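Take a look at subunit A:
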Amino acid sequence: MTSLTKKLALAAVVAVTPLIAATGAAAEGEKYILVSHAPDSDSWWNTIKNGIALAGDQMGVEVEYRNPPTGDIADMARIIEQATASGPNGIITTLADYDVLKGPITAAVDSGIDVIIMNTGTPDQAREVGALMYVGQPEYDAGLAAGQRAKGDGIASFLCVNHSIQQPTLAERCQGFADGLGVELGNSMLDSGTDPAEVKNKVLAYLSANPETDAILTLGPVSADPTVAALNENGMAGDIYFGTFDLGEEIVKGIKDGTINWGIDQQPFLQAYLPVVILTNYHRYGVLPGNNINSGPGFVTADGLTKVEEFAGEYR
Partner candidate 1 sequence: MNPEHAPIIQMKNIEKHFGSVIALAGVSVDVFPGECHCLLGDNGAGKSTFIKTMSGVHQPTHGEILFDGKPMHFADPRDAIAAGIATVHQHLAMIPLMSVSRNFFMGNEPVKKVGPINFFDHDYANKVTMEEMRKMGINLRGPDQAVGTLSGGERQTVAIARAVHFGAKVLILDEPTSALGVRQTANVLATIDKVRKQGIAVVFITHNVRHALAVGDRFTVLNRGQTLGTAQRGQITPDELQDMMAGGQELVELEGSLGGTV
Partner candidate 2 sequence: MSTTSQVTDERVKEMSALRRWLIRPELGGIVGTVAVFTFFLLFATDSGMFNAQGIMNWSTVSAQFVIIAVGACLLMIAGEFDLSVGSMIGFSGMLIAIFLVILGWPAWMSIIVTFILCMLIGAFNGWIVITTGLPSFIVTLASLFILRGFTIYLPQTIENKTIIGGIRDAAEGDWLAPVFGGKIGQGIFQWMGDNGWIAVFERGSQQGKPVVEGVPMLIVWAIMLVIIGHIVLTRTRFGNWIYAAGGDAESARNSGVPVNRVKVTMFMFTAFCATVFATCQVMEFGSAGADRGLLKEFEAIIAVVIGGALLTGGYGSVLGAALGALIFGVVQQGLFFAGVESSLFRVFLGVILLGAVILNTYIRRIITGER
């Protein structure tokens, strides 16, 4: 019996030790929690993490980043509820699915926690759930602007590489782009998945089946990087009109060497940094900007890439 007890005790200690080591380091001051809808695998959100960390340091507040590991929005709702239960001063969250998140966010607001909606969602929805403001890039509008720009460049058909088909906001970018061009979305949206090799091969297959495609729109580094590789392989790099949402190291390189015509920077850094600063100032001094903040769209082209290049993937 004693040996069993010992083993049990040992097992308990082993399980608990790393937990203790990882806790601690709780700063004084206000506490803000940022909840995103992105799965762990989405590297784009690294900029967001860096953004809140920097703002936290500068303002002397405690910040935390939380996300559903698999990107399941229902899990995200639980995380918001949990954030509410832990009683922070403010919550910064995306509104990836209005239906699902409306309840938890409203409950947070009603329990006296200030909420800022960032990244996904619309200003209207943000007002509806009782958030202070919206910081981000309205997806449909950004897509529409990009479509209009492409139309001006003489584009009539396109392929939209969607790496996260289950997320409605990404599809809105494609829809906006199609509307900007004035064409039907139809079969132009490709469900590419997130695996780089799969994305690349699906793009290759689509382009060989539809050689008359004028343009490609990718929705982020996850789809853009493999698409660049695909275009390099089939020799269409620099030839086909290529626009993308968001920035990343590979995308910046692509813009520089002419493979990518432009990147739409929604400036995620601002989406993370600004809410923390705004909330802190609101809680300390009661000051609040009078309107929503559009962090994008900003078109990044080959001109003036130096700063972008330096901080791509970190703060850009």
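Just so it is clear, a contact is a pair of C-beta atoms (placed from the backbone, for glycine too) under 8 Å apart; a residue touches a chain by one contact, two chains touch by 3 or more; residues count from 1.
Selection rule: all candidates are chains of the complex that A comes from, given by their letters.
Here the structure is a predicted model, which is why all the values come from computation and not from measurement.
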item: In-complex contact of subunit A, chosen from 1 or 2; value: 2
item: Residues on subunit A engaged by candidate 2 in the complex (per definition of touch); value: 1, 4, 7-8, 11-12, 14-16, 18-20, 22-26, 40, 64-67, 69-74, 77-79, 81-87, 97-100, 102-103, 106-107, 109-112, 130, 165-168, 171, 185, 191
